[in-house]
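Removed: one protein chain of the complex. Kept in place: all other protein chains.
Order as written gives the chain letters A and B; numbering starts at 1 within each chain.
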Amino acid sequence: MFRIRKIFDETMEQDVDEMKKSKIKLTGILRVIGLSAYFTFALTPIIWILMMSLKNHNDVIATPPKFIFTPTIENYKAITVGMKSYAFESVRPDFPKYFLNTFIIASFTVIVSLFLGTIAAYSLARFSFRFKEDIAFTFLSFRFAPELMVILPLYVVFQKMHLYDTFVGLILAYQLITLPFLIWVLRGFFEEIPREIEQAARVDGYTWWGVFRRISLPLVKPGIAAVVVLSFIFAWNNFIFAMILGSERTQPITLGILGFIGYERVLWGQMAAATIICVIPELLLAFFVQKYIIRGLTFGAVKG
Amino acid sequence: MTNQLNNKFDRPPQRGLPYLLSLPALLALIGILYPFILGVYYTFTNYNLTTSDNIKWIGLKNYIEIFSETEFWKALGITFIFALSVVIIELSLGLSVAILLSHPFPGVQLLRALLIIPMMIPPIVSALMWKVILLPTNQGVLNYFLSFLGIGPIAWLGDSGTALISLIIIDVWIYSPFAILIFIAGLQSLPKEPYEAARVDGASGWFVFRKLTLPLLAPNIVLITLFRLIDSLKVFDIIYATTKGGPASATATLHIVSYFEAFRWNNIGRSMVYLFILWILCFVFAKFLTKLWNRMLMR
Partner (left out) sequence: MDNIKFRFNSHYLVTVFCIIISIFLIQCRKNNNSTQNEIHLLLNRHPFTESILHFIPEYEKQTGISVKTLLLSEEEYFEKLITELSSHNEYYDLFMVGFPQMWQYANAGWIEPLDNYIGDPNKTLADWDFADFFPELIKCSRWNLKHGEGIGQGPLWAIPVNEEGYVIFYRKDLFERFSVKVPTNYQEVYEAAKALTREVDGKQIYGFAHRGVRSWSTVNPGYFTAFSSYGGHDFDENKKCVINSSHGIEITDLFIRTLKEGGPPGWPSYTWYEGKEGFLAGNFAMWFDANHQAAAFEDPNKSHIAGKVGYLLPPAGPDGEVRSNTWIWSLAMNKFSSRKDKAWKFMAWATSKELLQRTVPYENINPTRQSVWNNPETIKATNWGEGEYRQTAELLLSKYARIRWTPSNKIPQIGDRWAEALQEIFSGTKTTKQALDDATKDIDRIVSN
């Protein structure tokens, strides 16, 4: 019954000791090669986008591609404060508004999901009751529904309920993206908590609620951090829900970025700059809880 | 601890409590999913957007029509090829990179932090950016690099032979970090004893990996497969932004065909059939995988 978890670093140190003796050099070289190969693949496009965001249009479309160019921050200026470089580009930038919209939608989506999802996940993890597995699977199955299948009927419903083009409506619709994922993963976290701890607390006179609040919730904090980051990313990156169910008041950043495909040409530089800016909040969030992410997923997403 | 004691504590304090606790979440989701039922109803109608006042029940006609068309079976095949390749590649790539990253060395924290960036860019935007990188002439940076090796230019997204492969590359680029993260987590929570025993027995590294690490990681593999398989069966954003199903119909997955049927050709009835079948596929796979998962947790 006891699931014994050894501290990771201890294991690793011993592994390293072990390898030092034998073939550390070879594995070291292989690792460097492997990692450089993967990270070249993973990061080159990012660097390319970054470079694109610093180029003027002529450099972006140059053939062969240019690696040496005079960097310009015009693109960033144009999308944040607006700038009159060519006549038709000087339209007041909507980008900051889209950014804010997405920020509101994504954060509240995650908060609502957390509220609704944590208790559901806890009860699914901790209590045994009839239809438990069915209910759990039902939650997961919401994630299967292809977006296009719900979107048109949902649009009609939203109009009737006056949820069309409202933040509340979108936050509700976004639950489809975040809630099932959050419940499913958090349930794993809660199951990981040794029952003995909770039992001891119950014997001490805590109610289940007390146990949940005082014992279980603090224990799964790293898990929650990990799941919040991933849910936030999913919500941040969605575009079709907001496109159909929202209008000018609630347009998200994804549509803002697609908007750089104009009729006369594509503003690649600005699009790249917008992409870079778009990633920043996610990156910040990920950095803040970075130490929790791996630990969180280690702790409970899966049972070893 | 005895099982009996466990059971006593597992019993909810109030019989209705667990239902009550799940209810808000369930309600929120069902509220959104009522349209889903409407969608299923539409599969039995001739609903066309341009004649929306006049929806007629036509029974199984849509299904019969679609099953008799080669487009459907082709789309089904492409969907499967795409989803399976993506899952297999992401699993193996994810595990390899996770193994390389799970040993401490200077800079490992930084690499782990950088890892997740591709996932943060909205997939539809990543796909657009990849399209620029993959331009068929030397205007594209990848072909430009390859030209130094004397290869190409390769048409990538513009050739029916390589379009699907290009899409797989893009998907792997975006979602491998997901697999890597979960594998790193799994590797870090491996129990130590079996490894010590294996070391005492003098087992080879490969043997240990195959007989110990892989089975111990099975739940991680199932988890990744579950989420990645479902999401890649439903793949939409990256194809929408790049090939829109072309060349000819080389990358027309079920979701893409249904998009064409609904938003471009207004045939909601037919579109919903495609989507409903897609939903059933996801459902069956997920049911199977969650069973597997539960069995593993029972162990």
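Here, a residue touches a chain if its C-beta (ideal position, glycine included) is under 8 Å from a C-beta of that chain, and two chains touch if they have at least 3 such contacts.
Predicted, not measured: the structure shown is a model, and the values here were computed from it.
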Exercise for the section: For the chain that's not shown, point to the residue among B:P104, B:P191 or B:G246 touching it. Expected result: B:G246
Completion exercise
Given A:K25, A:H162 or A:R214, the residue that touches the chain left out of view is A:H162
Problem - Residue of A:I104, A:I215 or A:M243 touching the missing chain in the full complex - result: A:M243
Completion exercise
Listed in rising order, the chain A residues that touch the chain left out are 57-58, 61-64, 86-88, 90-92, 94, 115-116, 119, 152, 155-156, 159, 161-166, 168-169, 207-210, 243-244, 247-248, 251, 255, 258-266
Exercise for the section: Can you list, in ascending order, the chain B residues touching the missing chain? Expected result: 13-14, 17, 20-21, 24, 49-52, 131, 135-139, 153-160, 163, 242-250, 260, 263-266
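Everything below uses one rule, namely that only the chains that are shown with their structure count from here on.
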Fill in the blank from the handout: chain A to chain B, mean C-alpha position gap in Å, rounds to 15
Problem - In the complex with chain B, residue positions of chain A that touch it - result: 1, 4-6, 8-13, 15-16, 18, 31, 34-35, 38-39, 41-43, 45-46, 48-49, 52, 61, 63-65, 112, 115-117, 119-120, 122-124, 126-129, 132-133, 135, 137-150, 152-154, 156-157, 172-173, 175-176, 179-181, 183, 191, 195-196, 198-199, 202, 207-208, 230, 233, 236-240, 253-254, 257-258, 268, 271-272, 275, 278-279, 282-283, 286-287, 290, 293-294, 296-299, 301-304
Completion exercise
chain B contacts chain A in the complex at 1, 5-7, 9-13, 15, 17-19, 21-22, 24-26, 28-29, 31-36, 38-39, 42, 93, 96-97, 100-105, 109, 111-126, 128-130, 132-133, 137-141, 144, 173, 176-178, 181-182, 184-186, 188-192, 195, 199, 216-217, 219-220, 223, 227, 230, 234, 236-237, 255, 258-259, 262, 268, 271-272, 275-276, 278-279, 282-283, 286-287, 290, 294, 296-297
